[in-house]
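Each remark here refers to the structure printed beneath this line.
Note that this complex is displayed minus one protein chain, with the remaining chains in position.
Note that the chains are named A, B, C, D and E in the order they appear, and that numbering of residues resets to 1 at the start of each chain.
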Amino acid sequence: MDEAAARSEIRRFLAEDVGRGDITTELTVPTGRPGTARIEAREGCVVAGIEVARWCFEELEGDLEWRPEVVDGDELRAPGILTRLSTDLGSILTIERTALNLLGRMSAIATQARRYVAAVAATPARIVDTRKTTPGLRMFERYAVRVGGASNHRFGLDDGILIKDNHIAAAGGVSEAVRRARAGAPHGLKVEVEVTDLAQLDEALSAGADAVLLDNMDVRTTTEAVQQAGGKVLLESSGGITLENVGAYAETGVDLISVGALTHSVRTIDVALELE
Amino acid sequence: MDEAAARSEIRRFLAEDVGRGDITTELTVPTGRPGTARIEAREGCVVAGIEVARWCFEELEGDLEWRPEVVDGDELRAPGILTRLSTDLGSILTIERTALNLLGRMSAIATQARRYVAAVAATPARIVDTRKTTPGLRMFERYAVRVGGASNHRFGLDDGILIKDNHIAAAGGVSEAVRRARAGAPHGLKVEVEVTDLAQLDEALSAGADAVLLDNMDVRTTTEAVQQAGGKVLLESSGGITLENVGAYAETGVDLISVGALTHSVRTIDVALELE
Amino acid sequence: MDEAAARSEIRRFLAEDVGRGDITTELTVPTGRPGTARIEAREGCVVAGIEVARWCFEELEGDLEWRPEVVDGDELRAPGILTRLSTDLGSILTIERTALNLLGRMSAIATQARRYVAAVAATPARIVDTRKTTPGLRMFERYAVRVGGASNHRFGLDDGILIKDNHIAAAGGVSEAVRRARAGAPHGLKVEVEVTDLAQLDEALSAGADAVLLDNMDVRTTTEAVQQAGGKVLLESSGGITLENVGAYAETGVDLISVGALTHSVRTIDVALELE
Amino acid sequence: MDEAAARSEIRRFLAEDVGRGDITTELTVPTGRPGTARIEAREGCVVAGIEVARWCFEELEGDLEWRPEVVDGDELRAPGILTRLSTDLGSILTIERTALNLLGRMSAIATQARRYVAAVAATPARIVDTRKTTPGLRMFERYAVRVGGASNHRFGLDDGILIKDNHIAAAGGVSEAVRRARAGAPHGLKVEVEVTDLAQLDEALSAGADAVLLDNMDVRTTTEAVQQAGGKVLLESSGGITLENVGAYAETGVDLISVGALTHSVRTIDVALELE
Amino acid sequence: MDEAAARSEIRRFLAEDVGRGDITTELTVPTGRPGTARIEAREGCVVAGIEVARWCFEELEGDLEWRPEVVDGDELRAPGILTRLSTDLGSILTIERTALNLLGRMSAIATQARRYVAAVAATPARIVDTRKTTPGLRMFERYAVRVGGASNHRFGLDDGILIKDNHIAAAGGVSEAVRRARAGAPHGLKVEVEVTDLAQLDEALSAGADAVLLDNMDVRTTTEAVQQAGGKVLLESSGGITLENVGAYAETGVDLISVGALTHSVRTIDVALELE
Partner (left out) sequence: MDEAAARSEIRRFLAEDVGRGDITTELTVPTGRPGTARIEAREGCVVAGIEVARWCFEELEGDLEWRPEVVDGDELRAPGILTRLSTDLGSILTIERTALNLLGRMSAIATQARRYVAAVAATPARIVDTRKTTPGLRMFERYAVRVGGASNHRFGLDDGILIKDNHIAAAGGVSEAVRRARAGAPHGLKVEVEVTDLAQLDEALSAGADAVLLDNMDVRTTTEAVQQAGGKVLLESSGGITLENVGAYAETGVDLISVGALTHSVRTIDVALELE
């Protein structure tokens, strides 16, 4: 994760929460008093966002002493301490909520990703995320996906080519859509196309696609698709993937399995800050 | 929701996803071709974000014809159509994901809020949100909370006073913390203080707090707290509230019940865009 | 005052004055030559803005040695030294005007506020400012008001509720306006309403207002209003307050007296920078 | 005044005052209700800022009908109407304060400038402003100076050369400072130098200055300076100029008289908005 | 080219040139006078930037009538008219220079690109640009390259993988560098690696690179490289390419030829604006 970019976003998050100032803290906590606190997880998780939390606390005044007990990617049993920190007491209280909101969300994503990765561990398939991220948080959520052991798909619409059903309809068919993409794409980008059945897969193979996304295809058809492709293109299963069926998909031999639920439906991990 | 502020955020969300341009659409969809699509929900929900979605589609070139079939707050059975739209086909495909990400998330929050509100409908208690929102999305999430029928707590640290346990510890007690806040607060803000037991509640009442947050207090103690307060302050239950127990809390007579899960753990509503 | 926010504004002020560079200094002052100067007041004042001035001088290159002889809130007789400073000579000359413009204005506000506070010192009434501040400078001007010993009203339209005559007219009366505000306001905000006579005051009391602004009410009527309110709400006198009559208003027993002239009509304090 | 730049500043001013939204108006004024109001001056003035006020009201939603009764530069007796306006009622109430704060301040500056200009009307001397403007408002204040009939000095440090006492000290004398400036200045800029006595004036003339600022020089010495200069350079009187003595300075024959009080000490004009 | 992004940059370019306002035009040209002008090329060129120029003129006030006589990509003999325009006369004079600076530069790039493309027209080789663009202008320069008929390489460091000599050195060899990139790259990106001799090419082929850049390789060795690669990867010639030798490189059978001189050394096309 690009630290400068992340810090810039963190400043926006703090501005959202702090606004013109933390009135309560200004009124009740003496200026300049030092404080020490710990951040702990109240449920088991794969930790993600320890550095992000540190960057939060570095935004306000006061030197920060940061003594993490874990690194991103560690699995933590509950209750478990993520870090201790010492700095200006008022700053701790002002930053707390924003840091915890990020930590809880990022750890939830990493935890979920780790589950999916574990479910396909016996196969070479890679779990990848989708663009179903929370608007404005893609940088953080993609990072958490990687912490969990999964891989990232393209970042956005500009650094990868994925021809979907609507593009195919607009272009007049799989072959024509792939042909246009191959003709005009920067030479460093592969051409991936989404298909819904084996006939379309055949068309995609003939048209020279580099990768094919098998959209909402059941496991049996996916197995046939793998045979049909014969290793000539990357195959990605997508749609309707759950923790229950992801193993079966992986065993078909597809290269990639994309899972929107990694990021679009996150039950936050319960993390809290306690003064010591 | 402030339309200008929301549009400004939407531009940032689109920049995140579109970056330097939607290569796939540029390569496969002819420029200037008109398109018509519908957005539909594939599961029942309370709709929130119809206008937000429209603002998304208005960001790119092409006049937009927007024909919504619902308004925010409507309950929709699945499958149900939220809106139809006509504009430049390429723009539809470029904007689609960002609009759906917002719609799915906001509708999920409104749906959840509606459930909590229904569970306390027989009482005068108000369901309120917390600051456990997704960083950067508070404006949108608070709006969805209201669409669901619940109320908003303060927006951030600068437009409300809430003295929490750590402030109390720093100030040296409930009384002193409340005294400081009353002395220095702008006269238009109430002073709310968090207490964990009835002794602290007593102290808060004596110190002149305007509102008291009962932190993680069980239903029985909450009932005693309501009696003890005797209507002299606003009482807010917070911590450990679930759909199962929220009714019992409401029946104790508290004025407010705050629920972090309205925003911190959202399972997105499945919404999709189909070309027609 | 939020230091980071203030520094950000200071950078804008310097950009306004310095533009593409201080040509005169570049042409006449050798690069890298150190300089020492003092800032002095040429008339008596309550000093406000010493730190703000320091932040100005810290914006340009060159380590700054800052040796203040006063702190904000000190009363200074003329001629009196506010601070000495040593840094790059050219930077001193480039920054000088912006720093003095802020110091002169802020000290003028603090000086004026101190006069009003002194005039009501024998009463419990608090002097408060208004939103009649200089556009873009509210953060600095409100701070200077506090330095002078007065209090701040709400910062802006979003962190306090004040129902004025035009709102009342639009809502159809004091009662209805207060009712709407109480129903929809975040529970941490008090509802203040402006009234022009005792009948409206009565209506405001019945409707459950938390505070009442007595608009342009003479001293005798104000005395009656205090009796009528009987301590049940906060009372604020506003409009037509001068140094001459503020004491009489304070003696009526109102809680707050707001004075637009604290900020809307400022005769700058004459401060100057001299090289040593 | 550059309209686009002014509108950009106005957005900042409104953001300062409105923040996350005008709660009171949202709660008490029905959405979408039209309103009509007039802005009136409650004391005589030279009007400045009519267009600026219009730009303010154009920032919020709702078509604006603007029916001004004066143009900038008109002299208005009190009470006098500046303009009528019709638009969304809520928007009127939200914008009102910012628009009035600008109008009151700008009109005060124009009124003061007009007084100084009138006092020297019998002579060819021009009244000019200084850099003693309110930080962040220079564009607006310089415009108001022109509306009042006076002229602007350089905008900032980058579009004019003015060698002051501290530059002279750093350079080692008037001659050397002027020499350096002439050697390095872009050829389109004149070289102006500040002098405090006739010996320095002599030095400035010999060194080839294009203009000379006579700093805090009394009227008699100024008369001698005019003779000494013999029309070869522009002469500017500065320092200690008041409405009482400005006429005497003008009669000495100086070309320019700069007056800091035009902008640094402004008693706002009382303007108000009334719903009709 | 993304119109919104381009317009945003154009505003920055105008701010650079216009600053606080076009004094000369304000002083000499009456406000509100309409004007008509033509933009003409005084030397033959491939036109690029007609729309960009229009966007420039649309930035200032005054409705714009724009009557272009060419479209981007047209070859124009000198003297030739690019467009006629009618709008506020003062605005024409203020915008003129910025619009011409862009037009002249972009047309120069398109003209140069067209020459290289023509020189390889008999072969399937594509001419591509490099990252040797003018800082801040990449969007405009890449567009002009396409107008000239050449293709774009990756936009920046984030949307394509190109392993260069220094990366190879850091990774410890071609094989290891390619291996790392293949393991970690998003699956939609090809892995391109730079080699300087046939041994490295062999290594790149074995390691599974998708594309290979032949760095400063002479024509004879390039011919051998093409044979060695046998169509299994994309081959790109780069370094030392001139109009004289580009045809010979193209005939070797490489797929791509990148030319830094398309953008890093541009002799502007002489375009001028004449009032009519």
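Just so we're on the same page, a contact is a pair of C-beta atoms (placed from the backbone, for glycine too) under 8 Å apart; a residue touches a chain by one contact, two chains touch by 3 or more.
Given the structure is predicted, the values throughout are model-derived calculations rather than measurements.
Asks: From the listed residues C:R20, C:R42, C:R67 or C:K232, report the one that touches the chain absent from this view.
Replies: C:R20
Asks: Just name the one of E:A4, E:I23 or E:L243 that touches the chain not displayed here.
Replies: For the chain that is not drawn, the touching residue is E:I23.
Asks: In the full complex, which bits of chain D touch the chain not displayed? Write them out.
Replies: These residues of chain D touch the chain that is not shown: 126, 128, 151-155, 158-162, 186-190, 192, 210-211, 234, 236, 255-256.
Asks: For review purposes, identify every residue of chain E that touches the missing chain, sorted by number.
Replies: Interface with the chain not displayed, on the chain E side: 9, 12-13, 16-30, 33, 35, 89-90, 92-94, 96-98, 101-102, 104-105, 131-138, 155-164, 166-171, 177, 180-181, 183-186, 189, 264-268, 275.
Asks: Can you name the residues of chain C that touch the chain not displayed here?
Replies: 20-21, 61
Rule of thumb we're sticking to: only the chains that are shown with their structure count from here on.
Asks: When the CA atoms of chain B are placed over those of chain E, what is the turn angle between 0 and 180 degrees, to the nearest 5?
Replies: 120
Asks: Tell me which chain's centre, taken as the mean of its C-alpha atoms, is farthest from chain D.
Replies: A
Asks: What whole-number Å value describes the gap between the mean CA coordinates of chain A and chain B?
Replies: From the centre of chain A to the centre of chain B is 23 Å.
Asks: Could you tell me the distance, in whole angstrom, between the mean C-alpha positions of chain A and chain E?
Replies: Inter-chain centre distance comes to 34 Å.
Asks: List, in ascending order, every residue of chain E touching at least 2 other chains.
Replies: Residues 20, 155, 159.
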